[in-house]
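Of the protein chains in this complex, all but one are displayed in their positions.
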Amino acid sequence: MELMIENVSHHYGETHVLEDISFTLKDGEIICIIGPSGCGKSTLLRFIGGLEQPTSGQVLIAGEAPSGSLNPLTYIFQDFALLPWRTVEGNVSLVLEDHGIHGSRANAIINDVLARTKLADFRKALPRQLSGGMKQRVAIARALAVNPAVMLMDEPLSALDSQTRELLLDDLVELWSREKFSACYVTHNLAEAVRLGHKIVVLSRRPGRVRQIVEIDMPLGERFERMGELEETQRHLWNLMREEARAADMELADVA
Amino acid sequence: MELMIENVSHHYGETHVLEDISFTLKDGEIICIIGPSGCGKSTLLRFIGGLEQPTSGQVLIAGEAPSGSLNPLTYIFQDFALLPWRTVEGNVSLVLEDHGIHGSRANAIINDVLARTKLADFRKALPRQLSGGMKQRVAIARALAVNPAVMLMDEPLSALDSQTRELLLDDLVELWSREKFSACYVTHNLAEAVRLGHKIVVLSRRPGRVRQIVEIDMPLGERFERMGELEETQRHLWNLMREEARAADMELADVA
Amino acid sequence: MSLDTTHAPVTSAAVPRPVAPSGARPVPFRGGGFRHKPLGFVGPLVFVALIALWELGSRTGFISPIALPAPSEAFAAFMDLVQTGMLWTHLEASLYRLVVGWTFGSLLGVSVGLAIGLFSFVRAGFLPLVSALFPIPKIALLPLFIVWFGIGEGSKVATILFGTFFPTVIATYGGVDNVDRNLIRMGQSFGLSWLSIVRKIIIPGALPAILSGFRISASIAIVLLVAAEMIGAEFGIGAYILMAGALFATDQLICGVAMLSILGLTISFFIGKAEKYFLNWRT
Amino acid sequence: MSLDTTHAPVTSAAVPRPVAPSGARPVPFRGGGFRHKPLGFVGPLVFVALIALWELGSRTGFISPIALPAPSEAFAAFMDLVQTGMLWTHLEASLYRLVVGWTFGSLLGVSVGLAIGLFSFVRAGFLPLVSALFPIPKIALLPLFIVWFGIGEGSKVATILFGTFFPTVIATYGGVDNVDRNLIRMGQSFGLSWLSIVRKIIIPGALPAILSGFRISASIAIVLLVAAEMIGAEFGIGAYILMAGALFATDQLICGVAMLSILGLTISFFIGKAEKYFLNWRT
Partner (left out) sequence: PANAQEDTVQIGLLSLTSHAPSIIAEAKGYFEEEGITAEFVSFQAAQPMAVAIASGDVDFGVTAITGGLISLAERGAVKVIGGALQETPEIEGQKILVSRQAHEDGVTTPADLAGRRFGITTAGSSFHYMAHKIADAEGFDRSELSLVTLNSVPAVIASLRSGQIDAWSIVPNIAGGLTRGEDVVEIGVIADYVEDYQVTTVFTSTDIVENNPELAERFLAGFSKGVADYNAALVDKTMSEEETAEIVAMIHEYVYTDRPLEDADPAIRAGAMRINENARLNLGSVEDQMEWFKSEDLVPAEATVENLVDTSFVETF
């Protein structure tokens, strides 16, 4: 299954947010989207998942979703978006219930995804008892439960402290290595982008335009060991973004 | 002026938070404190600033604060701690008013610190109009206004996105190069620690103990260019912390 | 770097455009609902429709005149008030009681609320008292109020004062409790004096809660107006309503009730303005 | 790496201990104040002291018996009620009205509140109506209530029902509005049906606000009890208070008022329990 983003532009009222974005997400590929604050990354991701519709342009799917995929386009959110009144288990079963999966069938899926995210011991815990890292693991487990074809991740690690982030990054790489899902991964963190992305889409300051698409061929599994080699790519990205980031940071919000 | 932390231990009720912490902060030196979530870093920093008192042990000051220092031990907080109802200018003048500095004298100080933090154009802005990076700049300006001898910083950059963080890190290095303040800098981010720290105090999981104190001799100004060389130190720190961080992350909060 | 091939920088124009294969279809849209379209015109429409229906019902006799007067009759009663100039007399009397009772109730309430919020001893001593006295209906105390405050303006103002005092106390100390502890800690870390912290951090920080307490206490004050004007009031909207009730002049009754409702909306409008003005620093 | 000297790992025991120079002094402590010490004993103490003072004042004649009866007299009135068994008769009558009125008012209020929160049309049409009717004192409508609902339980229950309906509506739609939009978006992103989102995300998310609305509506219901029992009630705490007021039996009046206060505290205690139970997922 492939996703094509075609000439997407968007306005929120007077605010021109995105301008003529086009790229393709291939099967099993991870695309990282980076760009300064407020350039429209989250907005773009909402278009890709069908949660909002762009002013012009369109997002197309080609090919069939793999059989057994309950929800081909599945999000992982920055703020985890767990229901605080449901246990870990309940949060996962939430997304199965609407597909009529209950009882032992649901149980089997829940067992499987919790095992894959190292959460088996926390089945009955409530979100408030979990650390940020664990919460995001639950969100990942929930996403895995619906067997997604494409994962849409909006800064999934940015609410975590950097050590936990490091740990989860490893886990994501491991998950991907076992099962080559495709993903759109929005981040501010260049280190993450070079650790995870097959392609990195660099957006300009608002209105977001595609400044460059950087491809990295190194296999994901090797990148942690060979970070030094990626240093240059990261620096290249930083040079692309530095001025724009500074300008975006200095912008006064025009709230009266 | 030097700060000595002597055998500090602390309990919050039943929770044993810190155990026998000792180290010295010398004049003009930046000490970074790293450790897994919940190991008591913030608590330790509150002891150092005199905001709380440890169960046992003590924090001592030796030597006189430099003349003209209105508030020798000055904090910079993770959440900025700006008064949302005061403008940038008002937030800085807040800390001067109580020392009887008003009018043109205050104005001169405010002008100076806003210029040093590149905020001169934002004098009349309210916090809600500012991006996170700008807010933290205001907090830094406010801290500079009282001419601190020691800056106590509790994850000052962790609420910012990584590009802004990068920018502010540069600014901090620049500020330090001009005026060699001493600082205690709590962070989760190993990259920050190796960029800023003369010494790095590594704490263990709760109850926090000093696991190791790592010294880095490379001048701060050169570190950005020579990050590759620091990669090994960073990896060493990560190896020290990895397991502890994982265990800390997996802890269930024991809220009923 | 053998495997790490950074492509030569390409400008956005040169980014290769994907070509959609023939089987491609748009992603399904699933973000609808749960968002409020502004339909400002519907509100007035519903109002007008309801009043028209009511008038129709009254005219055709479907609504018995004993159960409810026609809106036109209530309006006629209002025009009577305007023409005889009694409107101002009643309004003036009621507003005076509202303003005095509410002002003192709020001032006292804010002071006590601040004290409860700031001092452990006051809190421990007074909070249970406030919780115990809050649920007492003021109307039950009217006979005592006559003895305590007389039948003049005293008891009327006191009724409103008591009614507004308790919710203001509760809103204020709640506001103080909710002031960001980090801001207070910041104040301490810069060595601000106790008074400075209270004046510059705690009071402005509690202001949103205090203002929303005012909103509640204002509506309570209006509700209590009728009870307050039970005792020896010649003029006032509450007295007007009570008299209409005694004479079973339902047109005047509905007219008075509508005036109270409009008064309530007006006050809440002004408090909204005050919030906008004082809390313009909020996001 | 020439300049970057990582020292050989040293265990914490081996970390060199700093030796304090002679001039060293502890950092000044500046974190005091603004923290509440639990002083649970002060509350009851203040209560007891106040009541003792009041009794003393009454006994010595400092407080005129017309102005306020001695607490012991009010207590005697209470014991009278207990001994004659009238306590249960009054309580039963009042509780019945409270429970029925409050239950239906809350059910209706939650339903209308949900509708306002979920459907733009309902919101646009009903919200102005709710805002306009909310500030109307129910006591002003008593003459009409008699016509509409009769003098039996109908008008009493209706008074309480109307009083609780509006705050519940407001709390509920406020709660729905404040449900984290991200959770709703999450539900949509997983393709949950509209009904699933409402049932599993919006209603539990609005529950805290709805429960705190119940707290408010319960105290309003108690306040309205007196007004409700103005109309042809033989029994009930409100009727007891009104009767006491009519006879200037201040001992009974204070006794009745104290019973209302205790009733209010009891209900708010139970709502607190319900909150603990239903919202145990909150931090």
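Per-chain residue numbering starts at 1, and chain names A, B, C and D are given in the order in which the chains are listed.
Please note the rule applied: a contact is a pair of C-beta atoms (placed from the backbone, for glycine too) under 8 Å apart; a residue touches a chain by one contact, two chains touch by 3 or more.
Source: prediction; values computed, not measured.
Q: Thinking of the complex as a whole, which visible chains are touched by the chain that is not shown?
A: Counted over the whole complex, the chain not pictured touches C, D.
Q: If I consider the whole complex, including the chain that's not displayed, which of C:L91, C:L108, C:I146 or C:L279 touches that chain?
A: Of the candidates C:L91, C:L108, C:I146 or C:L279, C:I146 is in touch with the missing chain.
Q: So which of C:M243, C:A258 or C:L279 would be touching the chain we can't see?
A: Within the whole complex, the residue contacting the unshown chain is C:M243.
Q: Hey, which of D:P135, D:G187, D:G213 or D:G245 is the one touching the hidden chain?
A: D:G245
Q: Need a quick check: the contact residues on subunit C for the chain that isn't drawn.
A: 65-66, 142-143, 146-147, 150-152, 230-234, 239, 242-243, 245-249
Q: Tell me which stretches of subunit D touch the chain missing from the display.
A: Residue positions of subunit D that touch the missing chain: 66, 142-143, 146-147, 150-152, 230-232, 234, 242-243, 245-249.
The working rule: only the chains that are shown with their structure count from here on.
Q: Spelling it out: a chain qualifies if it touches subunit A and also touches subunit C; which chains qualify?
A: Looking at subunit C and subunit A together, the chains touching each of them are B, D.
Q: Averaged over CA atoms, how far is the centre of subunit C from the centre of subunit D? Could you give it in whole Å?
A: Inter-chain centre distance comes to 17 Å.
Q: Averaging only over C-alpha atoms, locate the centres of subunit B and subunit C and give their separation in whole Å.
A: Measuring from centre to centre gives 43 Å for this pair.
Q: Tell me, which residues of subunit C touch at least two other chains?
A: Residue numbers touching two or more other chains: 30-31, 185, 188-189, 191, 283.
Q: Multi-chain contacts only, two chains or more: what residues does subunit A have there?
A: Subunit A, residues with two or more chain partners: 49, 51, 73, 128, 255.
Q: Considering only which chains touch which, how would you classify the arrangement: line, ring, star, complete or other?
A: Contact pattern: complete, every chain touching every other.
Q: Can you check the complex and tell me which residues of subunit D touch subunit A?
A: 180, 182-183, 185-186, 188-193, 196, 200-201, 204, 207, 279, 281-283
Q: If we count contacts the way the header does, which residues on subunit B are in touch with subunit A in the complex?
A: Against subunit A, subunit B makes touches at 36-37, 122, 125, 128-131, 133-134, 158, 161-164, 166-167, 187-191, 227-228, 231, 238, 241-242, 245-246, 248-255.
Q: Can you list the residues on subunit B that touch subunit C in the complex?
A: These residues of subunit B touch subunit C: 49, 51, 70-71, 73-75, 77, 79, 81, 83-86, 94-95, 97-98, 126-128, 142, 146, 152.
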